[in-house]
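Here the complex is missing a single protein chain, while all its other protein chains stay put.
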Amino acid sequence: MRKFTKPTWLAIGWLSLMMFFAIFGWALPFKSWNFVYEDDLEVGLFTNGHILGTDSNGYDLFASIVAGTRMSIFIAIAAVGLGGLIGSVLGITAAYVRGKVDTVMVTIFNVGLSVPNLVLALALVSVLATNVDINQAVPTWRRVMVLIMSLTIVLIPILGRIARGATLSWTGREFVTAARSMGMRDSKIITKHIVPNVLPALIAVAFLAVGVVIIVEASLSILGVGIPDGASWGGMIARGRNDLEYAPHVLYVPIAFLALSVISTNHLGDVVRSQLDSREAKV
Amino acid sequence: MAGSGTAHMRNSVDSVLTVRDLTVEFKISKDKVVKAVSGLSFDVVKGETLAVVGESGCGKTTLARAILQLPPPNSGEVIFNGTDLTSLPKENLRSARTSMQMIFQDPISSLDPRMTVQQLIDEPLEIWGRGTREERNERINTLLNNVGLEPELVLNRRSYEFSGGQCQRISIARALALDPRMLICDEPVSALDVSIQAQILNLLQDMKDQFGLTMVFISHDLAVVKAVSDRVMVMYLGKICEIATPEALYSKPAHHYTKALLDSVPIADPTRQKITELLQGEPPSPMNPPTGCRFRTRCHAATARCAEQEPQLREVSPGQFVACHHPIV
Partner (left out) sequence: MSSLLSIKNLGVNFDTPRGSLEAVRGVDIEIPAGTSVGVVGESGSGKTVMCRAAMGLLQGSNVQRTGTVVFDGNELTAMTKEQVRDLFGSGMAMIFQDPMTALNPVRRIGSQISEGLRVRLGMNKKDAMVRSKELLELVRIPNPTAVLKSFPYQLSGGMRQRVMIAIAIACNPKLLFADEPTTALDVTVQAQILQLLRELREDLKMSMVLVTHDLGVVAGNTDYVAVMYAGEVVEYAPTTKLFADMRMPYTEALLESIPKIDHKSGTRLSVIAGRLPNPTDRGVGCGFAPRCKYAQEKCHTQHPELQKDPDGHLYRCWFPIGKAL
């Protein structure tokens, strides 16, 4: 734990808090997030026991935030995790094997990168997670699955390219030739030598990706194709759109949480990357 | 000058490595092919150190990698310990390789920066299951002591904590872990400071004597090569110019390129500066090597014959072979 600066500790603290909400939020002594406090509609911060106030539906904002954290973080980690895993497997293999495999993979990556993520998500959700009769709701888990799937598809080429680039630079090093000349199998070389050296670069980018995914998920919710029952930060923003004039805190609260979370992940991603760079400089 | 010709081959029963007609070419685009090594043949006898000398672009590093089949050459034979490595199936090649280890030029990048010295040297032992954990640890300690490093001080540290010279020692320890018969050293001291070079060269010599190794020593530095070799092979643009003992080569070079190389080496004595005619120009591109003798474009003794006919290696004095139509007498 070398000399972390104050902002880094703040970022770590914030994200730890978010993780706590995500994992233990259901145990907190709140009523369900969509419990209607009929007497407290649109009250401001710190009124009547509502730390962050309520919105026009009477939902307690703090409870909503906590509930939403779970969804947003879960989707973000799942998408980045899956996308990172598949992407790095493809990217590392392509860069290690080279030749036709590499060319094909790069083309696939490029095609994937050219598809705008929001459009893809919209398309997938409307086809796979919407009933013909739009008034009939779709089970939340199905929506969530499709969302994660579409975000994963978008992330695979991004993380795959990073993995491929890092692998190309590491495979050129002489210790890989040395390992081959020792009689090490290629699969073992990849797992023991390439992956541990490529991982730091991937982790740094993964942090940044988490931030991006949180925002994308929120955007989708605003567009109406997010989690149907609105238990996410994006859903809160979508619901609070109309409250901007009279009860702006309804919007500011989720936006603030969104922004702080994305800033934190970006910052930590930078910190990881710079720690990695200074290590590389010594080599 | 040719790489063709086998007059210099000794066909000895003691031969550890015999390379015949080795060709390595890289295809850059549809019609551009880099002819890195063209039809090279040579042999190395047990206990011998063969030095391969040449400047950049001559193909010596490509040659080293091709011997190890990393990647395999386009054509030719590499007979090591009696088996032709080029025709071995993958699994057999894996185990055959362990008898032949390589030391690389860049000491730091030849070690995985994430691994400790213990893990680095244990790796080859563990892959081939050479003993229990205790036995392996003992072997690691022995190896480190052999190369002049104190095990307690280095075992838990990583490559970036060491100097170039120490990293090279670690590489040598690792290379010796599997008891190889042959060591290929690819410019092992070029990246080291002058006062450290001598230490590592002496270490290699000691290891060779202690373990009865055979060595192929690649370098561009003629002075370094003279100190360590039993036989010197001069390469130019993928072919062999001359192959001889160091005494013969350095005092009476027969090939014009060899002479030019020797004349270019700066002498550390201000009273003995030679005023010789220097080799002019640059080597031609390996994608388009000259016809006949590849050195003829820069050779002041070139004639029409040199352009038409590729010279074959022939003996000009006992043990000295040169590929030239008009060798220096």
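Note that the chains take the letters A and B in the order they are written out, and that residue 1 is the start of every chain.
By definition in this document, a contact is a pair of C-beta atoms (placed from the backbone, for glycine too) under 8 Å apart; a residue touches a chain by one contact, two chains touch by 3 or more.
Fair warning: this is a prediction, and the values are worked out from it, not measured in the lab.
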item: Among the chains presented, those that the missing one touches; value: B
item: Options B:N11, B:S56 or B:T132, residue touching the unrepresented chain; value: B:S56
item: Which residue of B:T23, B:T116, B:N146 or B:Q205 touches the chain not shown here; value: B:Q205
item: Among B:P188, B:P246, B:P289 or B:P311, the residue in touch with the chain that has been omitted; value: B:P246
item: Residue of B:I28, B:A223 or B:A301 in touch with the missing chain, whole complex considered; value: B:A223
item: Residue touching the undisplayed chain, where the options are B:N11, B:S29, B:T132 or B:Q280; value: B:Q280
item: Missing-partner contacts on chain B, residue numbers; value: 55-56, 163, 165, 193-199, 201-202, 205, 220-224, 226-230, 246-247, 250, 260-271, 273, 278-282
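By definition in this document, only the chains that are shown with their structure count from here on.
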item: Separation of chain A from chain B, taking each centre as the mean of its C-alpha atoms, in whole Å; value: 51
item: Interfacial residue positions of chain A with respect to chain B in the complex; value: 173-175, 177-185, 188, 192-193, 196-197, 279, 282-283
item: Chain A-facing residues of chain B, complex; value: 65, 68, 70, 94-95, 97-98, 100-102, 104-106, 108-114, 123-124, 127-128, 159-160, 171, 174, 178
